[in-house]
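Yeah, one chain of the complex is gone here, protein chain that is, but the others are all in their spots.
Here the chain labels run A, B, C, D and E in written order, and each chain numbers its own residues starting at 1.
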Amino acid sequence: MSHYPYPMLHKPNMIWSKQTEQTIDLKVHEWIETIGDTEVDWSPYDVTILGVPLSKSSISTSAASENPDAMRQAWKSFGTYNLNENIDLAALKAVDLGDVKQHVTDIASSHQNIEEAMAAIRSHHPHTLPITMGGDHSITAMLVKGWKKTHPEETIGILQIDSHFDLRDLKIFGPANGTPIRNIIESGTVKGEHIHTIGLHGFFNAKELKDVADQNGIRYTTMKQARKEGIQQVIAHALEQLNQQVDTIYLTVDMDVLDIVHGPGTPAAAPGGMYTEELFDAVQLAGEHPKVKAMDIVCLDPRKDIAQITVKNAVHTMLSFLTGYCKRRNKG
Amino acid sequence: MSHYPYPMLHKPNMIWSKQTEQTIDLKVHEWIETIGDTEVDWSPYDVTILGVPLSKSSISTSAASENPDAMRQAWKSFGTYNLNENIDLAALKAVDLGDVKQHVTDIASSHQNIEEAMAAIRSHHPHTLPITMGGDHSITAMLVKGWKKTHPEETIGILQIDSHFDLRDLKIFGPANGTPIRNIIESGTVKGEHIHTIGLHGFFNAKELKDVADQNGIRYTTMKQARKEGIQQVIAHALEQLNQQVDTIYLTVDMDVLDIVHGPGTPAAAPGGMYTEELFDAVQLAGEHPKVKAMDIVCLDPRKDIAQITVKNAVHTMLSFLTGYCKRRNKG
Amino acid sequence: MSHYPYPMLHKPNMIWSKQTEQTIDLKVHEWIETIGDTEVDWSPYDVTILGVPLSKSSISTSAASENPDAMRQAWKSFGTYNLNENIDLAALKAVDLGDVKQHVTDIASSHQNIEEAMAAIRSHHPHTLPITMGGDHSITAMLVKGWKKTHPEETIGILQIDSHFDLRDLKIFGPANGTPIRNIIESGTVKGEHIHTIGLHGFFNAKELKDVADQNGIRYTTMKQARKEGIQQVIAHALEQLNQQVDTIYLTVDMDVLDIVHGPGTPAAAPGGMYTEELFDAVQLAGEHPKVKAMDIVCLDPRKDIAQITVKNAVHTMLSFLTGYCKRRNKG
Amino acid sequence: MSHYPYPMLHKPNMIWSKQTEQTIDLKVHEWIETIGDTEVDWSPYDVTILGVPLSKSSISTSAASENPDAMRQAWKSFGTYNLNENIDLAALKAVDLGDVKQHVTDIASSHQNIEEAMAAIRSHHPHTLPITMGGDHSITAMLVKGWKKTHPEETIGILQIDSHFDLRDLKIFGPANGTPIRNIIESGTVKGEHIHTIGLHGFFNAKELKDVADQNGIRYTTMKQARKEGIQQVIAHALEQLNQQVDTIYLTVDMDVLDIVHGPGTPAAAPGGMYTEELFDAVQLAGEHPKVKAMDIVCLDPRKDIAQITVKNAVHTMLSFLTGYCKRRNKG
Amino acid sequence: MSHYPYPMLHKPNMIWSKQTEQTIDLKVHEWIETIGDTEVDWSPYDVTILGVPLSKSSISTSAASENPDAMRQAWKSFGTYNLNENIDLAALKAVDLGDVKQHVTDIASSHQNIEEAMAAIRSHHPHTLPITMGGDHSITAMLVKGWKKTHPEETIGILQIDSHFDLRDLKIFGPANGTPIRNIIESGTVKGEHIHTIGLHGFFNAKELKDVADQNGIRYTTMKQARKEGIQQVIAHALEQLNQQVDTIYLTVDMDVLDIVHGPGTPAAAPGGMYTEELFDAVQLAGEHPKVKAMDIVCLDPRKDIAQITVKNAVHTMLSFLTGYCKRRNKG
Partner (left out) sequence: MSHYPYPMLHKPNMIWSKQTEQTIDLKVHEWIETIGDTEVDWSPYDVTILGVPLSKSSISTSAASENPDAMRQAWKSFGTYNLNENIDLAALKAVDLGDVKQHVTDIASSHQNIEEAMAAIRSHHPHTLPITMGGDHSITAMLVKGWKKTHPEETIGILQIDSHFDLRDLKIFGPANGTPIRNIIESGTVKGEHIHTIGLHGFFNAKELKDVADQNGIRYTTMKQARKEGIQQVIAHALEQLNQQVDTIYLTVDMDVLDIVHGPGTPAAAPGGMYTEELFDAVQLAGEHPKVKAMDIVCLDPRKDIAQITVKNAVHTMLSFLTGYCKRRNKG
């Protein structure tokens, strides 16, 4: 029995970039801890990160199942220090819990696992902020249900940043990526009037879905309106309204809200969308709000991506949200 | 003799996406009618769509000939309902007339067919708004000549959204994609002072072509000026001027007006161009104007495109123009 | 009411290449008929073609669901006349029946549709040769079961050209693309000893799966052996053996049998595989055999493909098989 | 006035790779001379290289016009010394004459220039071996006519390595890339019986074209036959037959003769084709034959190419032919 | 001895686009002169362009060594006339001096050559404006040292447009692309307080590097601040401050300052960056300032680029800077 006898070698580790070992930088992949086999003290974590590699529930072909690993691999391109705000995310303790187990041919079983995963996180890590890397948008319904299961007394609101209403007919599609908002409404998990959708595009939502939104009292702002009014104003106003109605605000970001130029790697990438500059501001603001308690990022298909544009934008979205969260904590 | 005995099958149809059959959405490819072999009542159409698969007349290598089919295939990614404006294009009856026949080695003969096609449309479908999907910019000269042939009494003006003047020397190039504006001027089809070009870039127009523009009384606005003044103001002003001069305004959109980031799929893609946000506003405004009676979209090479960015932007350009047209009709 | 008044236009049709209208060539997409809404005489068809756009049942991410349309679009690159054999496939009457309907989130329901589709084809078109364009390999189990349902009295054998045994554990994966052979054995549809697998690669089949194969009496030949003995000899020998055992031989071709250079567009593309030259010979020989009564082509992911190499190879595989079938009929 | 004062710089030259200046290797781009503005002694050249950047005459979209420059840029990846044969091409004096001028919109005028270019080469450089880098296959008809114009007394034969007959109807297509062989027959330039086509694929030649070939006495060998008999035997036999019939053999290589794996960068890339190993042997053998006096390489679209596979294979084809030519001269 | 006898040919020249010979346009590649073997009069040049094909000194893998040639090849897509400003760059005499010689395995020797190249330019061409096309950012330290060597009496300031401080520890990395600013400070070439860095992104600079910047008195503006204040204001203010402190301002542009959408072709491409519109304005303003006497463009990896977006943006950056320089001279 002996120790590693090779001072001129780096131990093999696929994701920790070797060169950074010599440097003073703390990279995101070095900051976010992972789980080993030994006992750990779970109590100190502030942020729990969950991967959901499911996209069989997508209406069109999607490899969003590969997004959790794609985002993890892109972590090493980001540091923890946000020079814009002079905030270091390393002040938070964050842990990557891993990926929800998926069944190869039984989507309902995979969905059940997702719901249970969120319920378990709320039980085992109630003091943490859960961030989920999807997967497609069907998982949002499961995650919100999982939350509700552990906190049945809470009123939940949804801040949805999306190019689509996601209100298609559950009876036709089942729990697909086009139906999560319909799903949480029809299951009684969240009320329509506690949902605000921001960033809807023209030509990508049927008139009938707008009618469903109206009938359910969902509030929404198109991308065009949002840009005219200022994205920060729109987000601030939505948070204010939800603040008066609900106990917990769940933030869900469908990456297809981005303009096709800024988010080419989404199955429904389309013209007329949000710029990343606007998205980063939006989620940072949401992160600052005390009632925003969970977040997911969905519908990013890394195989469709070009030059890692969308994946890197998704990581930045997560970090911008956490920047807001740090500011919230610094205030509090 | 019997009917199709397979309830569990979709009939084969390359372009109608199967999943939408179950849904309430009306997609653009389902809305735009095509022509069968049987007799039809031609009178009710509002919009006639024409494909011109010609790019052999391009100065540099171009596969813009493949654009009409590329745009048609991208139609299925768009719905007819524009949530931004609460307008449903399905209020218009639209028909895809098909593609102009092209000769393999005789460009002049192909050009002749294009001119005749527009003349025929004006004869057979005079009440419709023709929209042409090019092909390269050489076709604009033919289309305008075809219009003039059927309406010799009309004064025609051109609203050109383009990064180039397209005023190169006909004697050197012939009727190429660099000469259409020169062509319609020299042929006496349109006067220089009835032409307004918007979106010209720096470094992509020779000084001598600016002189040709000036000598012919062409009005123009560079991209930089247009952004400073506001694209909507510039377009509105140009339409106002043309309104006082001409009977018919022909709108031609060269997709290379877009910044290379928004329009990578054009042979002359370049920095310093228009954003789609600006282009969509521009053409919607043009669509609202009562004298804008025809439109074309040219110089989009789908083989150069990345992630369908340019093709989807072109379809959105067409739909934005039609949104304006619906608003015009609603007003009228 | 009037006829199409545009002699200078081609009617819009996304897939019929315009230029071929002028020519004497008969292209495959022009030869294979499609189904309209009117009554047709179903009796004369020799070949029925079925698309199965399902790949949610794949173990790894796969867009094989897009293969049926990808193959159809590639048909126009092939003529019906095989100069090598002086055989014109146009002597056969072929019809494309369309695609099996798929549920967005219920894989079992999609599988049920596939089984019923084959059963219906056997009922409504018993005299035709069905060719199925997958989809992933899970569909083979459904297609064979559908056949068995209509012909319960027949003993079915399988000639499988594949780099994998596809004998993984059904209890873990369900009816996935790694389990179809296990599925048809365990369901009693086909006996292990009536299965011959050709083209298995090294390093891509677990020792335990070899043991399952051995325990079930499956015969198999590795790619290395097959090349040494000559692919034609191996195929001929397998057909001969099956001929003495079964009534019907079902040919299934998993495109991942090809070397990664010849079939980059398969989810499991790997070194050490078959060359197309060998594959075309193999299926042509199978097509000649009187007991080979159905064929499928599976596990081709067009999104992974490069330069259409795999898609075109798949179409050629289908046409080589039909060349054999023509030779069989000419002999008969 | 002074000399270049920068010993630490390489002078700017886009194509001469800097590192090779220090080395002993002679690269192909360094070996092949180019023409400056000053007077030169034209007499000593052995090989004249011509570029023909024309592909507007192609039936399908093609950027083969960019091939001459693509091949030139790939020269620097090859040395002049062929280790296989211990032959150094640098024993030949070779000159790149440049590119035939092309008209933007008048294909007939471009074709006229090509014919005149070959005629001029035969007048000004009668002792050289002309090698033409196309361009599409339409140019072969012009090049052969140009040869005939200068040598009206010679009987010309054609050795065509191609997947297609190229015998389509001139009246429909004009002088396109599908008609050159028909063109030289119908114009009386070459007799059908003096043409041998090798490498024809199944499914890519209409039955009617085979009939045209038969009626004109053209000899041909399919790829399948050629591989069975051995490509060297087939080529040797064809050369022998032509040797007894004609004064001059013109070798034309359509790169689409290659299997799609070996030649992805051709407009008609297809399965079932030649391997480069076979092609290099074929052209080397042709190069050795004393009556083979000119060669062209056509229908390579560098924009369709992957990883420069086809372009590098084309350069190797040219160099293999020249290796044969060196062997011929060494024998002689 | 005779002249070129082929009027129907263009002489071979890889980079001069043939078509432009017929036209009135002056393209950038035609404007910028290159050096031949004969004696020239060096005195009249206004601008000297230098290529530095070195990226072995990069921390992550980079092919920025290929950028000088990539930019040169993209010159032909730009004209010299800037329509926005009605300025023709052809009023300047510009010469491409070529590339600094690089050693294959000795980076220090390559760096030495770079330093000597700038020193030599300052000696031999003291009246010219040197523009350097990198290469990675390590070269900036060498270029500034080379300047200092010839002008030891001058106080040099740096205007750095960059997403990173480039202040990493020289002792760990050596003269790499992460250390040039540290390098010129520690070597005493430039004082920290004479450096202004604009465009720094969040998450891409370690807290410790900010501390190094602060300790050295470096002034900096994040991208977020710069956009809020207006990029032109920020640049103007920085120039004003430097104007009062130094004799010479060296402008260095690291292309990774661009947002990943506008500059996908940089090793460190990241979200949250500058738009080209802003960059072009910034460098044009810098070009107008009388103390800005040299400029470089670094860290552009053409192999990572998509659709030439980054390379074309880099050329436009150079031309925008020269536009400012022309305005300066016109004023002066």
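Everything that follows uses one rule, which is that a contact is a pair of C-beta atoms (placed from the backbone, for glycine too) under 8 Å apart; a residue touches a chain by one contact, two chains touch by 3 or more.
Quick caveat: nothing in here was measured; it's all calculated off a predicted structure.
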I'd like the shown chains that the missing chain touches, ordered by label.
A, C, D, E
Out of C:68, C:98, C:135 or C:264, the sole contact with the unshown chain comes from C:264
Given A:26, A:59 or A:97, the correct residue touching the omitted chain is A:97
Against the hidden chain, chain E presents residues 55-59, 61, 63, 65-66, 103-108, 138, 172-176, 303
Even though one chain is not shown, chain D touches it at residues 19, 22-26, 28, 77-85, 88, 261-262, 276-277, 280, 306-309, 312-313, 316, 319, 323
Spell out the interface residues on chain C facing the chain that's missing from view.
59-60, 168-169, 172-173, 200-210, 222-225, 227, 259-261, 264-265, 268-272, 304, 306
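Assume only the chains that are shown with their structure count from here on.
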Just grab the chain with the largest centre-to-centre distance to chain C, centres being mean Cα coordinates.
E
Compare the two sides of the chain A and chain E interface and say whether they are made mostly of the same residue numbers, over half shared, or of different ones.
different
If I superpose chain B onto chain C using their CA atoms, what angle of rotation comes out, to the nearest 5 degrees?
180
CA centroids of chain A and chain B: separation to the nearest Å works out as 39
Which chain E residues reach two or more other chains?
19, 261, 306
Think of each chain as a node with edges to the chains it touches; is that a line, ring, star, complete or other?
other
What are the touching chain pairs in this one?
A-B, A-C, A-E, B-C, B-D, B-E, C-D, D-E
